[in-house]
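Supplied in structure tokens, the structure appears directly below.
The complex appears here without one of its protein chains, the remainder shown in place.
For reference, chains read A, B and C in written order, and residue numbers begin at 1 within each chain.
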Amino acid sequence: MNALPRLLLATALATSPALMPAAVAAEDLIIGFTLDADTLDPANHRKRETETVIRNIYDGLLTRDPDMRVVPEIAESMTQVSPTIYDFKIRSGIKFHDGTDMTAEDVKFSLDRVTVEGAMGDGQTSPRQGLMGPVASVEIVDGDTVRITLKEPWPILPAMLPNQQIVSKAFVEANGTAGMATMTNGTGPFKLGEWRKGDAIILQRFDDYYGGAPDIEPVGAACVDRAIFKIIPESASRVAALLAGDVHIINELPTFSIAQVKANAGTDVMTVNGTRSFFLAMNMQGEVFDDLKVRQAAAHAIDKNLIIDRILDGTAARIEGILSPDAFGASELPAVAYDPEKAKALLAEAGYPDGIAITMDTEGAFKDTAEAIASMLTNAGIRTTVAVGESAQLTEKWRTAGKPKSGDMYFSSWGNGSLDPFDIFTPTHKTNDRGNSAGYANPALDTLLDSAAIEMDVDKRAAMYREAELMINADQPYVYLWVPQDIYGVSKKLSGWKPSADSRINLHDACIN
Amino acid sequence: MTVLLEVTNLRTEFSARAGLVRAVDGVSLQISRGECLGVVGESGSGKSVTFASIMGLVRPPGRVTQGTIFFDGCDLRGMSPEEMRAVRGRDIAMTMQDALTALNPALTVGEQLAEVLIAHDETLPTGRAARHNAIKDRCVEMLGLVGIPSPDSRLRQYPHEFSGGMRQRIMIAIALACRPKLLIADEPTTALDVTIQAQVLELISDIRAQMGMAVALITHDLGVVAEHCDRVMVMYAGQVVEEGPTDDVIGHPRHPYTRGLLASIPRPAMRGQPLTPIVGQVPNLMGLAPQCRFHSRCPLAQPSCLVEVPMLPVGPGRRARCLRLEETA
Amino acid sequence: MTDATLSHTPPADSLFRRNLRDFRRNRLAMVSVIVVLIFVIMTVAAPLVAPHDPNQTDLFRRLQPPAWMEGGDWAFVLGCDGLGRDILSRIIYGARISIFIGVVVIVLATGVGILAGLAAGYFRGWVDVVIGRIVDILLGFPYLIFAIGLMAMMGPGLFNIVLALAYKEWVIPCRVVRGETLAVRELEYVEAARALGAGSGHIMWREILPNIMSPVIVVSTIRMANVIILEASLSFLGLGVQPPTASWGSMVSDGRSFILEAWWVSTFPGLAIVLLVLAINVASQGLRDAFDPRFSE
Partner (left out) sequence: MSLSRLLERLLQLIPVLLGVSAIAFLMMALTPGDPVQIMIGDQSITPEQEAELRRGLGLDRPLLERFFIFLRNALQFDFGTSFYHRRPVSDVIAERLPATIELSLVALIVALVTAIPLGVLAAIRKNSILDRLATVGSLLGVSLPGFWFGILLIMLFAVHLQILPVSGRIGYSSEVPTITGFLLIDTLLHRDLAAFGDALRHILLPAITLGLPMTAILMRVTRASMLEVLRQDYVTFAEAKGLSRRRVLFRHALKNALIPTVSVAAIETGSLLGGNMIVEAVFGWPGLGRLVVESIFLRNYPLVQAAVLLYAVTYVLLNFVADILYTILNPRVKL
């Protein structure tokens, strides 16, 4: 009842640096994770966090190493027969968790389940169909080779294939799509122990694991007996769990907690370059931002380096175009300098000597950064009010796919897990495309993006994206801001684990000392 | 007759925000066994507080600060709360003005009756079943005594299921359950219809005669006193101003206040004379100067009355607190 | 038993003792009144009182500790928040929003609740049934889910927050008033008034209401604190006041993510909530004691 002294005590303790690590059973690896999996069916979800969990149970034809290179996993090799035909030779001796052998039949079944309309049963189509692009058919060409035929060239197929995992045909037929949601039978390094919904997903080492991609050392069964995804949505609680020694890895470590996690004796911070580009969309169909000078003024008003340094704690890479520095086709672009005086001059030239007043929409999670940007804009004559909205509402307001939109400015982002420009450039910049929040319309760019999407020559393709980047750098439909790193807090007992740029947490190689 | 209750120089004070209030100031009284004492006074005269003090029921911020209370030879003020608890309900019982508020709405009548027996009656058998039956029999007997029809079935009912007169009877039954030596009946009839009033008073008188218990009948109705009481005591502003045998006091009041009281109510003896209310107001009981408290309203007041006035004997068993008794003789 | 304590005329002999006692007894209430007054003055005179512009960001002061801690600065006594804004100034300006939300929601809710509760408890019958069903439907919705749903539907904004909170808040005084009315309406003095030919309005307003106000006041003061916290909860879920406006709730909520590293960001506004709510309660208790002798034993 008497809460005050307790509260003060706790507050005092919260500031003390001496935080002892605690003991956890040595063979359990525990991850403090933001969200529970929606389902454990690899073909029936649309969420990154869900895939992170599933990826430790199910392997794919291809996978990515921590440096985002695509390497064979269940496939032994990949051959591109023609721009629209890919052959995958399936590794032999792979077993499902139930002990049955995995065959090319299972691979075909798994891919059909995702790509064929109505293949999920009950007339349902996999929500992941869109991730497989223009796949026309999947065939077994001889006993152990699977051939994917495309309707049109789609060079990013290899980059997208790690998103699909292989299931057992017999198991799916026995349990149905309904059963797949909670029951698993994969080929991955872990099998499902227990799923305490909303609380934890307990994975157990699969001893007969074939070893995973030979290109990613070490090859073999997983290091730990059990890997547990413990769901802790609140970031302060997640950090507390790490500091208390309850967990060994936490994702989405807030930037302001970096110093404390580093200072704590038993814990450390690991980062990896992210794939999500942040930007300010300016409504080019609106009254003020249809003028290039005003858009340039906004770009000059923002001190990106200061925000990256002070708010993001240096954990982000500055961008001048939409592509992340790690993405295919990324290149050095002319930088827009921080110059509030120039911004004011540009505003005056555009006919706004007294500046302009605008509203910037953003989600609650980015409120801090948005307010910092808003105060910079205001200092440069663009008097900005931040309006925090719910993501669902903002999506509807800004991602109109060509329909007229209201609003001035939108602080937002677009993810690019494949690091292929097609995935981010086209939706955000092609005329009337889904994510074109700025309402940018440039026929020349549209043509360029369309041909780049199906260009098979790697160098030519990169050059095309370089050209596209220069176009948007000049037109400035967005103020391109930065690509933040993914930040993980880890226990010093952890070894063999590296964060991955696609936000996956692969636990195959992780050990607890 | 032997003295049952003897109170000497009782003083009860309440500390209010604005100061100390002497609700009872130097009250002395006696009640003999089997006697019925009428206590008369306006609201705020201290009559209820006097008896609450005797029962040890003055609650903070009130406090008995002075005086002695002897009951049946025992010093009540010297008793511990536990000893006092044993006296209450067993030897001294009390009924309150309104049975509707005095009976607990959430408990059955039977429970409220039985609990007094359980608390005090040491003659009850110890065996569980026997004890239960004995208590029930006693309850039925008590309800029957106060005239509740078919008491057996009504024990399980709640107070709100009875009529006003019945509730009053139940309250009396509870008070009498342990056959107390003294019953303090605090305005037993104010809340009742006139016809029921008479019945309830009759009931108290009957039982008093049966049990030989003493009764302190607190009322502002001199008519009730005249009819039921052996002696009467008139209180004003925390003090006793006149006491004596009922017939003497009512027939020949000596204190100007008693006279005023009698003049302000219709009486058969005064038929034809106009009613004369007492003018003025009861004085503040806070920080009163030591002087006659009635003088501001007294038709006989003189400057010489502004001194402390003791109770003065005015006849056999009669006293009054007035310096001008010769003018009322 | 205290029917003798009717007067307030000061007697000469105990003036000193009485004053001493009164002082001791009222000191707490006086302090509370002063605290409430300070907060009210703060809301009115915020621009004069606040040392800084509450919305002036300075990223070089991000999470600067309070003055007495290492790295602190007496110009920013309580330290700075995640954008380097002065926490003290934001608390001072934030009082406006929090007090506004708390007072408006409670006044609205209590007014509606009393009317509905009196009607339901007094008339009973179909009035009670209709009001009861509305109350049931609203109470059937968990408070936060309802508020979240309303906020999601109507969009952000101070007015919408007030609506989202008051929409259900009135149900609480309504239930209390109804229950008390049911109990009181059968009492004899009410029956007496009815017998004397008093109209329903008169009975409800003059006979019943004054006798049931004390639980209503108790519940309302408690709820006011709750409303301020519910606003904080909406902020926690990202549906609170719009930036850069500060409300205490949103400050506590925004600062909670820093609680491991920069406890001051959410602790000081949290203490402001506690202090104001505490002061309102103690002061109202003191006033009630003074004006209602029934409570002043």
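Everything below uses one rule, namely that a residue touches a chain if its C-beta (ideal position, glycine included) is under 8 Å from a C-beta of that chain, and two chains touch if they have at least 3 such contacts.
Here the structure is a predicted model, which means the values were calculated and not measured.
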**Asked** Wait, the hidden chain, what does it touch out of the ones we have here?
**Response** A, B, C
**Asked** Considering the whole complex, which of B:G89, B:G110, B:P151 or B:P283 touches the chain not shown?
**Response** B:G89
**Item:** Candidate in contact with the missing chain, chosen from A:R113, A:K230 or A:K405
**Value:** A:K230
**Request:** Decide which residue listed in A:E390, A:D408, A:E469 or A:D486 touches the omitted chain of the complex.
**Result:** A:E390
**Fill in**
Residue positions on chain A contacting the omitted chain are 1-4, 6-7, 9-11, 13-14, 16, 19-20, 22, 25, 28, 30, 36, 38-39, 41, 44-47, 117, 123-125, 127, 129-131, 133, 177-178, 181-182, 194, 196-200, 202, 226, 228, 230-234, 236-237, 240-241, 243-246, 390-393, 395-397, 399, 414-416, 422-424, 426-427, 434-435
**Message:** For review purposes, identify every residue of chain B that touches the missing chain, sorted by number.
**Reply:** 55, 57, 81, 85-90, 93-94, 96-98, 101-108, 115-116, 119-120, 158, 160, 171, 174-175
**Message:** Take the complete complex as the reference. Which residues in chain C touch the chain that isn't displayed?
**Reply:** 133, 136-137, 139-145, 148-150, 152-153, 172, 175-176, 179, 182-183, 186, 214-215, 218-219, 222, 225-226, 229, 232-233, 236-237, 249, 252-253, 256, 259-260, 266, 270, 273-274, 277-278, 281, 294, 297
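Heads up, the rule we're going with is that only the chains that are shown with their structure count from here on.
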**Complete:** Most contacts overall join chains A-C
**Complete:** Nearest to the mean of all protein Cα atoms is the Cα centre of chain C
**Fill in**
Between the Cα centroids of chain A and chain B the separation in whole angstrom comes to 87
**Item:** Inter-centroid spacing, chain C versus chain A (mean Cα positions, whole Å)
**Value:** 44
**Prompt:** Quick one: in the complex, what on chain A touches chain C?
**Reply:** 11, 14-15, 235-236, 239-240, 243, 254, 256-257, 259-260, 306-307, 310-311, 363-365, 367-368, 370-372, 374-375, 385-390, 392-393
**Asked** Can you list the residues on chain C that touch chain A in the complex?
**Response** 55-57, 59-60, 62-63, 82-83, 152, 155-156, 238-239, 242-244, 254, 256-263, 267
